[in-house]
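Only one protein chain is missing from this complex, and each of the others stays in its spot.
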Amino acid sequence: MIMKKLELTDGGRRVLVVAVDKGEDAVTAIHDTAAQYDIRGARITAVGGFHSAEVGYFDRQARDYVHIPVAEQVEVLSLLGDIADNQGQPALHVHAVLGRRDGSTVGGHLLRGEVWPTLEVIITEVAAELTKQVDPETGLALLSGAARQ
Amino acid sequence: MIMKKLELTDGGRRVLVVAVDKGEDAVTAIHDTAAQYDIRGARITAVGGFHSAEVGYFDRQARDYVHIPVAEQVEVLSLLGDIADNQGQPALHVHAVLGRRDGSTVGGHLLRGEVWPTLEVIITEVAAELTKQVDPETGLALLSGAARQ
Partner (left out) sequence: MIMKKLELTDGGRRVLVVAVDKGEDAVTAIHDTAAQYDIRGARITAVGGFHSAEVGYFDRQARDYVHIPVAEQVEVLSLLGDIADNQGQPALHVHAVLGRRDGSTVGGHLLRGEVWPTLEVIITEVAAELTKQVDPETGLALLSGAARQ
């Protein structure tokens, strides 16, 4: 599923470089990589392209994501976010800015992105574990206040 | 003010993960964190949401920022920048791309961002100190040429 993966250590923290293959879903690929390598506290950045995608906008009243379909080939101008732990599973929080043929942009919380021709993802560990907890007001899993200072 | 903060060392460089709480201003929260931990040379990335925000565009003639108000709930698609030192104080240079309900985007130099429901910020030190100096042409504090090569 995933073309290239390097695992490197740096002061105990790992760096993974993943080239997601044509036709793969970016969200699934990043999630599966995090699960396989037990990554629970990381920064993610990526650039590349999507053949089609779906991004979300969190509706404050509905407490749910409005789905925004992007049914065209787009450049992935920015894919940025983090990986934490939510009850033993990797929890991805990834946002994307996508660029159309005329340079105009569309973006949101990344729900789905069919990669074409590549997505070059860099995952850098920043902590052994960042913990998420459900926020009662929104129903979203947010970085928890366990370490509040 | 700030929900979660982790301080980790990696070859002498620190990584801070900050979950900015609802209602807090993102710029103030990042500045105060940098001041508290004496961060003077770092990369910043973040994703999350703002209830309202204000971004700037630097007008070359006026040598000042045009203020662009964003009076709606937006996704923080990308918050990217650096922290340096300007006469003993942390100097933030942070730009943001914000996403509206329809996926359209607006962005600029981040002047103010009222967080809702969260802003997950990762600050990674890249140097003990990056130094800013005032550029006479613009009046802006820019990374200085002291180490020009």
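Here the chain labels run A and B in written order, and each chain numbers its own residues starting at 1.
Keep this in mind: contacts are C-beta pairs under 8 Å (C-beta built on N, C-alpha and C of every residue); 3 or more make two chains touch, one makes a residue touch a chain.
Keep in mind that what you see is a predicted model, and the values were worked out from it rather than measured.
Chemist: Would you mind spotting which of A:Ile30, A:Val55 or A:Val76 touches the chain that isn't drawn?
Modeler: Spelled out, the listed residue whose C-beta touches the missing chain is A:Val76.
Chemist: Please output the residues of subunit B touching the missing chain, sorted low to high.
Modeler: Residue positions of subunit B that touch the missing chain: 10-13, 41, 43, 45, 55, 57-60, 66, 68, 70, 78, 80-82, 93-97, 105-109, 126-127, 130, 135, 137-138, 140, 142-149.
Chemist: Just the residue numbers, please: which parts of subunit A touch the chain that's not shown?
Modeler: Answer for subunit A: residues 2-6, 8-11, 15, 17, 19, 22, 45, 47, 49, 73, 75-78, 80, 97, 99-105, 116-118, 120, 122, 124 touch the chain left out.
Definition applied: only the chains that are shown with their structure count from here on.
Chemist: Distance from the CA centroid of subunit A to that of subunit B, rounded to the nearest Å?
Modeler: Subunit A and subunit B have C-alpha centres separated by 21 Å.
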